[in-house]
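Working notes, beginning with the structure itself.
Every protein chain except one is present and positioned as in the full complex.
Note that the chains are named A, B and C in the order they appear, and that numbering of residues resets to 1 at the start of each chain.
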Amino acid sequence: MKKLNNIAVLTSGGDAPGMNAAVRAVVRTGIYHQLNVFGVMYGYRGILKNEIFPMESKSVANIIQRGGTILKTARCKEFYEYEGRKKAYENLKKHNIDGLVVIGGDGSFNGAQKFSQEFDIPCIGLPGTIDKDIAGTDFTIGFDTAVNTAIEAIDKIRDTADAHDRLFVIEVMGRDAGYIALHSGIATGAEHIMMPERKTELHDIIEELQANERRKKLVNLIVVAEGDETGGANEVARRIKESCPQLDTRVCILGHIQRGGSPTCTDRILASRMGYAAVDALLEGIHNVMIGIVNDKIHYTPLDKAVKAKQEIDPEWFKIVKILAS
Amino acid sequence: MKKLNNIAVLTSGGDAPGMNAAVRAVVRTGIYHQLNVFGVMYGYRGILKNEIFPMESKSVANIIQRGGTILKTARCKEFYEYEGRKKAYENLKKHNIDGLVVIGGDGSFNGAQKFSQEFDIPCIGLPGTIDKDIAGTDFTIGFDTAVNTAIEAIDKIRDTADAHDRLFVIEVMGRDAGYIALHSGIATGAEHIMMPERKTELHDIIEELQANERRKKLVNLIVVAEGDETGGANEVARRIKESCPQLDTRVCILGHIQRGGSPTCTDRILASRMGYAAVDALLEGIHNVMIGIVNDKIHYTPLDKAVKAKQEIDPEWFKIVKILAS
Amino acid sequence: MKKLNNIAVLTSGGDAPGMNAAVRAVVRTGIYHQLNVFGVMYGYRGILKNEIFPMESKSVANIIQRGGTILKTARCKEFYEYEGRKKAYENLKKHNIDGLVVIGGDGSFNGAQKFSQEFDIPCIGLPGTIDKDIAGTDFTIGFDTAVNTAIEAIDKIRDTADAHDRLFVIEVMGRDAGYIALHSGIATGAEHIMMPERKTELHDIIEELQANERRKKLVNLIVVAEGDETGGANEVARRIKESCPQLDTRVCILGHIQRGGSPTCTDRILASRMGYAAVDALLEGIHNVMIGIVNDKIHYTPLDKAVKAKQEIDPEWFKIVKILAS
Partner (left out) sequence: MKKLNNIAVLTSGGDAPGMNAAVRAVVRTGIYHQLNVFGVMYGYRGILKNEIFPMESKSVANIIQRGGTILKTARCKEFYEYEGRKKAYENLKKHNIDGLVVIGGDGSFNGAQKFSQEFDIPCIGLPGTIDKDIAGTDFTIGFDTAVNTAIEAIDKIRDTADAHDRLFVIEVMGRDAGYIALHSGIATGAEHIMMPERKTELHDIIEELQANERRKKLVNLIVVAEGDETGGANEVARRIKESCPQLDTRVCILGHIQRGGSPTCTDRILASRMGYAAVDALLEGIHNVMIGIVNDKIHYTPLDKAVKAKQEIDPEWFKIVKILAS
């Protein structure tokens, strides 16, 4: 096994709370093992632009609790092309980097996968995305924080919904996955949850809202994933208003607040553990895998299998939602 | 002076955090003075529908920290007409109510003003609105909580803006008043604040964004009051994108989360003090005024003067914003 | 199988955030299955004092987000004796109760176990304790909230530790178990974690603090579980001050704030799921078990096995703590 000397770490794709905790773990575990650790700014773009700098233990002091990412992030089209990846390789080689840790989502892993097949720099992926929709891991860095941010916001909306007897249609993030909608909806006692994994019959919901109105249940929360096939909160509200003009219906789109904020305990520990495991894997010669946690154990998934995955959602959850919100 | 025996309290108009603390103060101060205190559900509508019920000290236990209003709130068109107010009077008289405390905004005071001129039930208004735009008081119940909710959200947005070098246009509440925009903008170091009290030259902002871009300052936050004459965050972003297509521009509309949540220390104390003062005023025969705080002292304003007031905003604040965000 | 008609639910032992969410789930799932659901105030004491009352769906509206427990809790010595349990049985029988859900810790399950052996009222236990030290479940209701409360507090302490270059010894809850210390310590980047599951050599810590001082690392956080064998934060600080009088050492005991507060998303979902499963179990004739979650699946543990369990803590965690805090 080739001796490892210099590694680099970057964050890529959409940012997620806990990315800083992961960077900290990679840097300090690397230094502990007497590696030189380099940070790359702005994801793959920073490799191409040679924004690569040595990091010390102090560089990551006092960041475990910070949202965002001190390494910043960006999307980089050039890296999709072979020419771009070649240039990246050359820049990394200038620093003698022989291992790369990529914290990001499935798009970022796809790039890493190609790169590591073409060139002799092993890559390790860490799943950093609020959407939790990556195969090969039970949790992703940022999801727990995002849902907690969402429920704090929805609790506030319930206060005002309750004061006014209003119906709120609340849109949460999740272009392809409804986990944020599902978890935040259950946790706030939402009456309905709409998500891409499951066809929603809006007319059923409307009928139920009308039935609720008859029994004087006027406060209703509908949590919609942005990627739901009905087209998001504004469209849902428009169609409800059409059928139920007498309901006092409002829309709230939580938006980017779900990406920021200090990470929760779960996300900090998850990120720390995964960052530690990433360096461990590189040292042991395990290459081109994503680090996951499955049943509380470290689990490796080849990067080309670490794709966006619509997990089957147990239909019992929808029964629970219905029963508990009644 | 006629002896006071039975008073009623209601919340009216848009809800605001701290309304519960005010209700609690009215109820317990009333009981302390051996009055019977009645709660009215859903504002004036509740008087018309006779949703009036006796309250005890216990009825307001453990609510000082709750958002929303346990008495609920509603708008009531019937009360705008004399016939409606007459019916209201008759319902209040059935309970021998001889004093009414109305917690709400200028619209609610307008109703109370007419009512108290026509009928012999004195009214006291407490300014409960997140917008802080009522003449005769330095603070309104709910404003401090709303701006703190806004800055927590904007801090989160800055995390992600900073990770991606993005421009965010953030819309906060304030249809007629820009206080929430001004305070939350200063407190989060926003680069620009747009509010109805002051004409914004959007082309100046655009020029500055372009200058910022040239010096690589790409993270910019623009806080817009919903009532700004340019037409809100979506329109502002649209026009910026038109002129600066290369900027990564996003919109976030904070919306109703600003109305909910546990009130801040300032709002709880303000509400407690005002609720106490309201009963005091009724007992002393001071009628048909709004309770305000001016320079930390209780201040009475006749209800017909307690109107929506665009306070002059000291232009130095805009200089401060510009200097500190640079 | 005997038909189930009337069930009761109570909370017992130390309170934990999420108990209300669990009560809500039991009540609404029961009603959905056309059972009559009774609430018992103050745990077993309430059965003995006949503080048993019928609950409806509305009784648990708007509580999923509340800390504490609307059913209150208490410890009850009388229930430890056969005579007490007999009286409890008689009172439950007056209401024809044929199933009991007990939300609490191992002490409460012990009572339920004896009771259900002696009398023909089946019991289901739900693990509600911030300490997470119950055999047969990966999580307990309240733990996730407690650690998040702890890390928010410790983050604040780090702000001031950092401003002053101070050493803080922070005591978190956990009389028999160090999970709160372990999780909150990792998540806040604490330099040392002291917990009952593992003997701490204080002189090693002191030596390390002295080494840190030599290399100018003066900000240090030590997180101590209250049940650590050294005797808690005050004693630890006393001994450090003795050996390192030059360090600016402070103590902070987080105390009961760890029991309160709005539950996190994880705790609300956990409690909802467990409450739902408890009624399900009773309906299916599964008796005298605690509901747990193991590897994300519902898991039954006989009540007499649902005891306080010191889980083996993977020694790798201590290595991670050491490496990441360096």
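The definition used in the following text is that a residue touches a chain if its C-beta (ideal position, glycine included) is under 8 Å from a C-beta of that chain, and two chains touch if they have at least 3 such contacts.
Everything quoted here is computed from the prediction, not taken from an experiment.
Visitor: Would you mind listing the shown chains in contact with the chain that isn't displayed?
Guide: B, C
Visitor: Write down which of B:144, B:165 or B:226 is the residue touching the left-out chain.
Guide: That would be B:144, which touches the missing chain.
Visitor: Pick out which of B:91, B:116, B:160 or B:188 touches the chain that's been left out of the picture.
Guide: Only one listed residue reaches the unshown chain, and that is B:188.
Visitor: Looking beyond the chains shown, say which of C:93, C:156, C:175 or C:310 touches the absent one.
Guide: C:156
Visitor: Which parts of chain C are in contact with the chain that was left out?
Guide: Per the touch rule, chain C residues meeting the hidden chain are 11, 15, 17, 19, 66-69, 72-74, 149, 153, 155-165, 168, 250-261.
Visitor: Applying the definition given at the start, please give the residues of chain B touching the unseen chain.
Guide: Listed in rising order, the touching residues are 24-25, 28-29, 31-32, 57, 62, 64-65, 138, 144, 147-148, 150-151, 155, 158, 162, 183-184, 186-189, 262, 264-266, 268-269, 272-273, 276, 295-296, 320, 323-324, 326.
The criterion applied here is as follows: only the chains that are shown with their structure count from here on.
Visitor: Would you mind pulling out the distance in Å between where the CA atoms of chain A average out and where those of chain C do?
Guide: Each chain reduced to its C-alpha mean, chain A and chain C end up 29 Å apart.
Visitor: Round to the nearest whole Å and give the separation of the Cα centres of chain B and chain C.
Guide: Chain centres of chain B and chain C, defined by C-alpha means, are spaced 39 Å apart.
Visitor: For chain C, give me the residues that contact two or more of the other chains.
Guide: none
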